[in-house]
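Excluded from the complex is one protein chain; the other protein chains are retained at their positions.
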Amino acid sequence: MNISEHTAQAHADKTVGEPLVKNAKMSMRGVNVFYADKQAIYGVDLDIGRNEVIAMIGPSGCGKSTFLRCLNRMNDTIDICRVEGKLMLENQDIYDPSLDVVPLRARVGMVFQKPNPFPKSIYDNVAYGPRIHGLASRRTELDEIVETSLRKAGLWDEVKDRLHGPGTGLSGGQQQRLCIARTIAVSPEVILMDEPCSALDPIATAKIEELIAELSENYTIAIVTHSMQQAARVSHRTAYFHLGKLIEVNDTEKVFTNPDHDLTEAYITGRFG
Amino acid sequence: MDKLHLDRHISRQFNVELEALRTQLLEMGGLVEQQVTDAVASIESGDTALAEKVIVNEDRVDDFEIELDEQATLVLARRQPAASDLRLVLAVIKAVRDLERIGDEAQKVAKMAIALSGEGANRRGATELRHIGASVLTMMNQGLDAFARFDAEAALRVVEADESVDREYKTAIREMVTYMMEDPREISRVMNVLWALRALERIGDHVRNICEHVVYLVRGLDIRHISLDEAEAKILNQ
């Protein structure tokens, strides 16, 4: 198969596998995304189950990050970006024009590729979300939220003695866990992770992956990753995107041992080119 | 999916490694097939020299096993193969084990050939041996062929053939029991024939295992421990 064959196939096929689940936390139907006149996502139907970790994989430019950023309307910041289709968070239409994105983003948090702590203290980083949303009325309450969040992110023991030191003074992996703590401080229901380990070394990566496994007990997690091994390790289901189309969604074991689609197979076994 | 595109990886070195794994396995299969052929021939003809050769060559089969296991481990460690690549490596690891067992069984047959050659010209059971030997050899040949061509349908046909070998084996056993009842002096000789028949039947089972690995490798389906009809239905449903 060469690239043009891949392309033809990608445009001809409907998503294979099981993109829809019962009792979904988020469900997306017929999602099209355009950057100005260029279409980036073509008719994606996908459900994200409750408390599941879904990994989105695919070659660069396949639209997986774009799709992820639709889920909490981070694409709103790009003027030329236009989203079509129905995206639901439980019973809430995410793209309802009357919906305020502020509470939406409190429900659907996001962790980014590059660890991006604010140039403030560790405490202030974690406390920022609760402060702007007014989640804590008293100082002690805020202290408690900060501690619980840092504990959940597995960072408490490492930073409890320097809560008022700068967040940027931590190592890369610690910074990323700080960002995760910051995100869970506003107790979201869904956490979106956009290649959270791509800037980290393998040990820090392993810690984050362990954290994802723990978090999946209480949160629904959608993670975009370039590392297929990571998708295989952390996720329950895996979605494969190719040239803006959702090619295949299946249980992770299935995708990594016997994928249904040739394109998925070609991608995860390293056969493009 | 009938083709695995082993030569399409971005990493050419990976292509080479997988291809080496496959050819080495087929080479080992060729050697084991030769062992079985020689063993069956020796028991039919009473050629002890041939039987000795089989026993000696068993060491080469063992060497192959060690060598292939090592290579498969290296590929696992270095490439973390996924999907069809992972299935190929797994199938090779398992097939190597079955081939080595087949080698052992061939050695047993050869030993029986030596034992039988010392016991006079009365060759009761020779027909059964020849018959089942021929069937097992055909299975072996077709099974390795299915592996070489990654052909799941051919593999399934070999699995079918094993069922008929099993039936033939049961018939032959009854025959042998009759012989032993007719002439108790023959019991020890017929027991040797029985051992040889049993070894051949086991070879058939191992070939069947190999073919099941081929189906897993090509289709990603596990058809072990289910009936042939169920296996066929599973493959058709895919």
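Chains: A and B, in written order; residue numbering restarts at 1 for each.
Everything that follows uses one rule, which is that a contact is a pair of C-beta atoms (placed from the backbone, for glycine too) under 8 Å apart; a residue touches a chain by one contact, two chains touch by 3 or more.
As a working rule, contacts and distances are computed from a predicted model.
K.L.:
Which of the following names does UniProt give to the chain that is not shown: "Phosphate transport system permease protein PstA", "Chemotaxis protein CheX", "Integral membrane protein" or "Peptide ABC transporter substrate-binding protein"?
P.N.:
UniProt lists the chain that is not shown as "Phosphate transport system permease protein PstA".
K.L.:
Considering the complete complex, which visible chains touch the unshown chain?
P.N.:
Within the full complex, the chain not displayed touches A.
K.L.:
So which of A:F118, A:W156 or A:F272 would be touching the chain we can't see?
P.N.:
The one listed residue touching the chain not shown is A:F118.
K.L.:
Given that one chain is not shown, which residue among A:K25, A:K64, A:K152 or A:R182 touches it?
P.N.:
Going through A:K25, A:K64, A:K152 or A:R182 one by one, A:R182 is the residue touching the chain not shown.
K.L.:
Check each of A:K64, A:R105 or A:K254 against the chain that is not shown and name the one that touches it.
P.N.:
Considering all chains, including the one not shown, the answer is A:R105.
K.L.:
What residue numbers in subunit A mark contact with the hidden partner chain?
P.N.:
For subunit A, the residues touching the absent chain are 72, 74, 77, 79, 101-106, 109-112, 114, 116-119, 128-129, 132-133, 168, 179, 182-183, 186.
In this text, only the chains that are shown with their structure count from here on.
K.L.:
Rounded to a whole Å, what is the gap between the Cα centroids of subunit A and subunit B?
P.N.:
49
K.L.:
Can you check the complex and tell me which residues of subunit A touch subunit B?
P.N.:
1, 228-229, 232, 255-259, 262, 264-266, 268-273
K.L.:
Across the complex, what residues on subunit B touch subunit A?
P.N.:
Its residues touching subunit A are 1, 5, 8-11, 14, 80-87, 219-221.
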